[in-house]
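There's a structure below that I have some questions on.
A single protein chain has been omitted; all remaining protein chains appear in their positions.
After this line comes chain A, so read on.
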Amino acid sequence: MATLEKRTKWQIWFDVIYALLVREIRIGFNDKFGISWAVLNPVIFILVLSFLRGRLDGGETHTIPTFVFMAYGLINIQIFLQTFSAGASAIQKHKALFAFRQVQPISAILAACFFEILVKIFVIVGLMVAMYFLGIELHAANPLKIMLYIFLIWVFAMSLGILFGLMIAFVPEVKKIQLLITRPLFFISGVFFSLQDFPQSYWHVLNWNPILHAIELSRYSAYPAYGHSGVSESFLFIVVLTTTFIALSCYQIAWKQAISR
């Protein structure tokens, strides 16, 4: 008989998230491309899109190479969109696994979101390699800040994922609303443009969106000459912290009933 370890709560958490992560990597990509597709697909997507835009516009956007300008936008928005949708669907997807009382919804959400960020780290490395071979200068004035913004976007996406995942558990139709509201985000978050392209009197239409702030700020951190007009780091922090707080509070209240339906 296999004896069981006495584990602390944290160890159980760690074990469960690890087991779920291994499972995700194993079954997420069951064809010949395997897991490499999860990395190749966005790398190719970003390369092609950035390259086309770079060609059209002659090389520089607000003092930074257009390729780099696009790459920051696309990476950030993809991290947001994919982490968000992975987080929001994790509860539904792992429903059968909650039969094991050790597996709690938050572990499933965390595992799904860890998986997304892991893939994105490889995507970023892949892009850097591609840029090296394309002869585009790799320049980051403040790499720590760039990582911080990526982290904030990830946490923001995860918190929204928790909130939507919970709502979907109670009212499945929310899934449709989630798809509806995420679609325009790709176009209004400053992926293809900068806030500076717009007259200041229209900024309020766009600058409620924390993803826009994160994207503009990460461009600014790479090339300080790009500037950071219209965006603010503290706004980003406040939005992310508030969302995380609300998400965790709702989770604490609702998780038991969410899986007991």
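Everything that follows uses one rule, which is that a residue touches a chain if its C-beta (ideal position, glycine included) is under 8 Å from a C-beta of that chain, and two chains touch if they have at least 3 such contacts; residues count from 1.
Here is the rule we go by: contacts and distances are computed from a predicted model.
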item	value
"YtkA-like protein", "PQQ system protein", "ABC transporter ATP-binding protein" or "Transcriptional regulator" - which is the UniProt name of the missing chain	"ABC transporter ATP-binding protein"
Touching the absent chain when the full complex is considered, from A:L47, A:I64 or A:V103	A:V103
Residues from chain A at the interface with the omitted partner, ascending	1-5, 7, 11-12, 15-16, 18-19, 22-23, 26-27, 30, 96-103, 256-257, 259-261
